[in-house]
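I have a structure here, written as structure tokens, and I will follow up with some questions on it.
Excluded from the complex is one protein chain; the other protein chains are retained at their positions.
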Amino acid sequence: MSVPLRVTINYRVPYADTDQMHVVYYANYLAFFERGRNELLRACGHTYRALEASGIGLPVAEAHVEYHAPATYDDLLGITAWCEGIKGARLTIRCEVRREEKLLVEGYTVHAIVDLRTMRPIRPSPELKSALGCASCPAPSQSGFTN
Amino acid sequence: MSVPLRVTINYRVPYADTDQMHVVYYANYLAFFERGRNELLRACGHTYRALEASGIGLPVAEAHVEYHAPATYDDLLGITAWCEGIKGARLTIRCEVRREEKLLVEGYTVHAIVDLRTMRPIRPSPELKSALGCASCPAPSQSGFTN
Amino acid sequence: MSVPLRVTINYRVPYADTDQMHVVYYANYLAFFERGRNELLRACGHTYRALEASGIGLPVAEAHVEYHAPATYDDLLGITAWCEGIKGARLTIRCEVRREEKLLVEGYTVHAIVDLRTMRPIRPSPELKSALGCASCPAPSQSGFTN
Partner (left out) sequence: MSVPLRVTINYRVPYADTDQMHVVYYANYLAFFERGRNELLRACGHTYRALEASGIGLPVAEAHVEYHAPATYDDLLGITAWCEGIKGARLTIRCEVRREEKLLVEGYTVHAIVDLRTMRPIRPSPELKSALGCASCPAPSQSGFTN
């Protein structure tokens, strides 16, 4: 039994992210998702910069966002990202944005896993799956509970 | 027989929209969708600014984007928006981004139709439906062709 | 007697550009300036994309903005750009942002003129000066009026 690695980073909302409705502009959450993915990869041992340097890219094929409640200026947000799974050459990363415990926004991005020289899809090796946060890993406890 | 109004605007991609992969950064398409929606409403007779002034808002509840091919710097894009439908107090707008005939990106946004004083959902009147581009309108010709 | 070419483009402000003070966020004017520069170069016969393809780049060395009055959502702005001059390998482009006749924001950017292979500065040829909008050009009329 295993759970994927979940990584959470803190993010302080600047004025730059807000719009005239006094909330974070809806497109900016996709940049928040990117920040979460970056730190997920770093926590898995290889940065996205290193992945690209090794010739592998993860262009976004699909993005989906659900907006439950707005974030506002100067909020300290928690952005959480984890690998939902890999099918063939497609990687799905899920993200949540919270203010304290409250879930504000959630969604996912689907990425093609490509060889950057050819831009053709490649099936990830077990090592790459691990670097993408999608390897099975031991459950955090024997109790069977995961949070 | 009727078809919804489709509005297309031109948009020239600045350096500001690109990222280091030499393509438009994925979040920016949501801003393109917004530009399309703004012009759809204007073509329907009321700007979004006028809608807000009348006490009605359309906060985004959900967004979805599919990326088929990248747009690049200085591309002249066509951004097309149309109302897909209204269910209760929820409006769906679909968008497409093309370079000449080629479809690059498509997706949709779902909007809550709200009273801005209370932020509570409201069911749109026929007049409001029309202002949102979702009224039935006569087919552009008797021939049965629509483009 | 000569005047530099001045190019003005129209730009409609989306929600994306606003902030919670109900005005365009101050950093976005630098992207407006870029849009103006792009069209200035296009009007001079070579796009910035073509300049880069020929091996020449114009990285920004300095930017300055003065904010006189705010632009707001859905404003139709006029962005005007012109070449102020070239000294050695440095090009200065001035920009103004207006709503109808009213001057909202003005400023300039200073660009290094560089060989993109070496990133070293180069002194522009007369042809390049012309492509940058900085050649002397005949006054539009003998009357002494310029607009």
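Residue numbering begins at 1 within each chain, and the chains themselves are lettered A, B and C in the order written.
One rule holds for everything that comes next: contacts are C-beta pairs under 8 Å (C-beta built on N, C-alpha and C of every residue); 3 or more make two chains touch, one makes a residue touch a chain.
Small disclaimer: the values here were computed from a predicted structure and weren't measured.
By the touch criterion stated above, the residues of chain C touching the omitted chain are 21, 23, 26-28, 30-31, 34, 57, 59-67, 70, 109. The set of chain B residues touching the chain not shown comprises 15-16, 18-23, 25, 27, 72-73.
If you put the missing chain back, the residues of chain A touching it would be 12, 14-16, 31, 34-35, 38, 47-49, 73-74.
One rule holds for everything that comes next: only the chains that are shown with their structure count from here on.
At the interface between chain A and chain C, two copies of one sequence, more than half of the residue numbers in use are shared by both copies.
Centre to centre, using the average C-alpha position, chain A and chain C are separated by 37 Å. Of all residues in chain B, those that touch two or more other chains are 31, 34.
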